[in-house]
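Only one protein chain is missing; all other protein chains are in place.
And now, chain A:
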């Protein structure tokens, strides 16, 4: 620990802390633009200049004392940038003297030379760091007042401002205003350090410097990263802006709610900004334990669907047509429809993003009815709760991590945490102001430690770039791969060396973590072997489940009992679905209650009753992420008419059947979870006992499977800008395409669980032969279909 005196306060901070963090820790302020939490400090903006000094030892080895007998402080001759200055024991920092104030106001003046003052039309206005710092530190009258009777000068710059490219479309999601850029380098450092995609850099130099990315076709640019949106959060000015939220409202008009993203199983913290009942913008919320300060592009940009085409009132089928009714009338219709249906033949199915409260309501109701037909969408063949979950802190502490799957697409936050692992970072320490703003442990351009990671996936995955050994395999070969790692069988051809390396690393590592993708969890044989491997090596496991709350819903028991139909099957006589199921499932039931946020052609054709549902943004409740951490969901004020969550809908259903609803209110369910289920407080980790599971027999692999490959995007998100970016294509290696008579760019029709789909064929070099790939865009990820391609349309 180092003792530091900041102005008049003496504090103790760990050695290696930056002077900037010491100042904040002491409760003083210092202006900054380029330093940012979780990024390396570089001292680019020179805004945080402070005066530093230290005691000095004389020739006799003792401190030189001043007239009061205290160690004399020798002040440095020049001011120092506090973000890149490490504290030393006995250091003194001065942030309040005229010298410091003068330097800081001079830096603001310099930064503002070429900055366009278009704050009234700038989306960052009101939430802009440059605005704030200019007000606080910019003009110190006494330095800029030429005479006593004259007004102070705001700037001494008399030439015209530099004018460069405005509203440059960096990608479909991000716009760049080069005039506003103050060259803090936060976005460039972010891309290099955090996701590891070096897609942005300074071009030119001096006053001409601007940021740019690779140009494709003419002057069009794109940011090929799953995490590009975070640069709009960290930009201290309005240079990088979120295009999906541009000009939707002023910062002070938004209602901001901190909640949890249900887009993947990571449980990332988000801040949802709404205005007049519309969800306009999503920003990252700092959640140190989970997503730090970053979220994926899917969680950030995929929100427009919430505002469009919602089901706002219950609908009931009368004379073959769906008509809007009240909830009471809908309940009467359900009562009539369920007359004569045995209680044990009613199915209850929730979406994968259901809260624990909703899960509890479903489980309790299913038990009351005695029905085995209960499940949630996206449940994997092998439950995630069969494995002992690792936490992200344990992941950073691991000596070796074996990945089977593609975290970058399945649960993108895991990609960022693995990036930290390969950079050798430990969880950030906490000071009185929170996460250190200028953490000197973080460096630029750190070589990645490849000995910590091995990755095997059914197609080339991004993370392979940091893996010491990696390989692609045919979908369905996971079990053979794991058998080789266990030493039980021959390694698949071509992977012998990589698997041998991984096996050796696993054996010699004390602390290791397994990361299992949906492809393993959906292959029972592979999952059984993965469990053996975890038990043999003592490794903890992160399961990349397609359902956001899979761990929690499984722990509550929301899976089919003996004889019950799973979410992939048809079966019950009457059904309640919290999502739009497949046509086959709809067809086979006699009475269908659909609790939906959006209608589609299929639901309009088959539904007997449609109830308006809430999106995960509108729910109150709790969820459990892949680490088993309990996280809060807070309702965001989105205009959804009479929509209500599954707790209310299931209570309506129970009353229609004629039983007392076990749970009627969300609050009641929350209480029950705490008391009966011993759910820990928020942010705590739910100690779920590993579930035993019966290793079922794997269904035979299709001869030429179409593998439903993971993407971070979901089908419902494909509106607006997202629809322009996410192209659904049937990918195949040239050999496979030739064997099936497919031409690059041809349109084919395909039978998928989500219905018939028209997709274009895309030839991709380097894909394993023997399989084709289709983005799953939802809960069916990690499964293989028999390729039933109906060639049609134009080539």
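One rule holds in what follows: a contact is a pair of C-beta atoms (placed from the backbone, for glycine too) under 8 Å apart; a residue touches a chain by one contact, two chains touch by 3 or more; residues count from 1.
Just so it is clear, contacts and distances are computed from a predicted model.
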Among "Nitrogenase protein alpha chain", "Pyridoxal 5'-phosphate synthase subunit PdxS", "NADH-quinone oxidoreductase subunit 2" or "Amino acid ABC transporter permease", the UniProt name of the subunit that does not appear here: "NADH-quinone oxidoreductase subunit 2"
Among A:158, A:204, A:319 or A:675, residue touching the chain not depicted: A:204
Full-complex contact with the absent chain, from A:66, A:89, A:165 or A:214: A:214
Hidden partner interface residues of chain A, rising order: 197-206, 212-214
